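A single protein chain has been omitted; all remaining protein chains appear in their positions.
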Amino acid sequence: MYALKMSGVSFVYEGAEGHALDDISVSIDEGEFVTVLGANGAGKTTLAMLSNGLIPHAIKGTLEGSVKVFGYDISKHTVAQLSTLVGMVFQEPESQLFCMSVEEEVAFGPENLAIPRDELFKRVEWALDLVGLKGLNERSPATLSGGQKQRLAIAAALAMRPKMLVLDEPAYALDPVGRIELYALLRSLTEKHGMAVLLMDRDSENILEFSDKVVLMNSGRILTVAPPSEILRDIRNFRAIRVPPPQIFEIASLLNSRLTGVDFSFTTLDEAEAELLSRVPSLPRRGDTR
Amino acid sequence: MTEDHSQGGPPVAQPPLAQAPQANFVSPKTVAIYGVLTALTAAITIITVIPFPPTKGYFNLGEAMVFFSALIFGWRAGAICGGVGSAIADVIIGYGYFAPITLTAKGVEGLVTGTIARLNGGKKWSSVLGIFCGGSCMVSIYFLAEVIILDTGIGYALSEMLTVNIPQVAIGGTLGFVLAHYVRKSIRLPK
Partner (left out) sequence: MKGVFDLYTARDTFLHRLDPRVKILAVLFLSLLGFIMTNLIPLFTLLCFIILLLYLTRSTFSKAYFALKFVLRLMVLITVLWPLFDQSGTPVLAALGPIKITEPAIWRGLTSAIRIGCLATVWYILMFTTTQRDLVRALVKMGLRYDFGLALAISLRFIPTFGFTIESIKDAQRARGLEFDKGSIIRRSKNYIAVLIPAVVYALRTAETLSLSLQSRAYGARKDRTYMREIRMRSSDLVSLVIVVLLFAIPAVAKFVFGAAI
């Protein structure tokens, strides 16, 4: 079964002129890690909010086409009902954490779902353990670091036991290390727990390592859907969506454009080393450092 | 609906909720906006303290938020966010015994301002009149409460009124008016 299936979806915000989404069709399998890449205004947030029913239930506008999560039509179920299928994490870490302790934050969702009390304790411990915040139960969310805040937001979503997690640029405010930790956590959710992950991002640096599938979006349309290795074959993919490509890939295409007679295609550091060394055979080598 | 993951097993989703009766809570938007306006009123009350040299008093700009909430979001928001926000500020900075009086005084202030400002189709002059009436209510309630309930004596109540409350209303009212004007013009407000 598809985790998420959108067919022919268009959306115009109430009071807005243009289409925020224009004839989108995309599907995500269960247990799949999908990254949606696009610049500001590409429609990523709209796409995210459609997947758990915030659009059209909380945010008004004209919606065409059908959106189904795990077979359920989002327009026929409330956001609260869908919350047990789709967990949502927003970009801004501060404003989505509204409780006075970490523990309450995680328990908030399940409490609303009227989960029995002893089960609540289990869920909170389970979710905090999963995101690596175990033992911080009594801390105030406001005092956590940026990375911890986002992981807490993930735990709060996980505690409702969804089968898919949707994240709208969760790593935007994080440093590179925090970002990789966050992506690794998401990857482990797909691998160990079979969850689907839909990640909205405008940072292409880590897509190869973590995603199964990449969706390229620009001004409300989907340009390409392909595995990351395929996306990385052509730098024009990135120009089209106004997102900088991974730096290593940029170097390859820079070299290709400046030098004649080469065609570098490396996408990782290891590949780069191998290809570059094979092209400069004339220089003496130091001992094998690796 | 029961599921076993006591071993910390993989997440098992419940089927989308059966038609359980929903709580009849106020809307999430209301909770969010009221919560945030209350917090902002309290925060501004606590940290924007301006000395008033002529009388060596101190006053704060929290008033501006009471008027702002009332002008933009109506009498209910003015009364609740203004009243509760200012009362929380009192409790936090240690005027806890004043909190009930503040709750009433600022609550009435927000209520009156919000109500009058909406009269006559919400023209500019309605806002000004609203702020004037609301502010007057606030000042009088404080004065009466100090004299009658807290029994601080007319001397203290009078000095408090002249050095703190009246300048606070005058400046807070002006700022609140300007703030509402700018915000109404520049951003799309959540309904």
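The letters A and B name the chains in turn, as written, and every chain counts its residues from 1.
As a working rule, a residue touches a chain if its C-beta (ideal position, glycine included) is under 8 Å from a C-beta of that chain, and two chains touch if they have at least 3 such contacts.
The shown structure was predicted, so the numbers you read here are calculated from the model rather than taken from an experiment.
Remark: the absent chain touches shown chains A, B in the intact complex.
Only one residue in the set B:Val66, B:Leu103, B:Val139 or B:Leu179 touches the chain that does not appear here, and it is B:Leu179. The hidden chain makes contact, of the residues A:Ile24, A:Val124 or A:Ala252, with A:Val124.
By the touch rule set out above, subunit A reaches the unshown chain at residues 49, 52, 54, 57-59, 78-81, 83-84, 87-88, 90, 92, 94-96, 98-101, 103-104, 107-117, 120-121, 124, 140-142, 156-157, 160.
What subunit B contributes to its contact with the hidden chain is residues 17, 20-26, 28-40, 42-44, 46-48, 50, 52-53, 61, 64-65, 68, 84-85, 88, 91-97, 99, 150-156, 158-159, 167, 171, 174-175, 178-179, 182-183, 186-187, 189-190.
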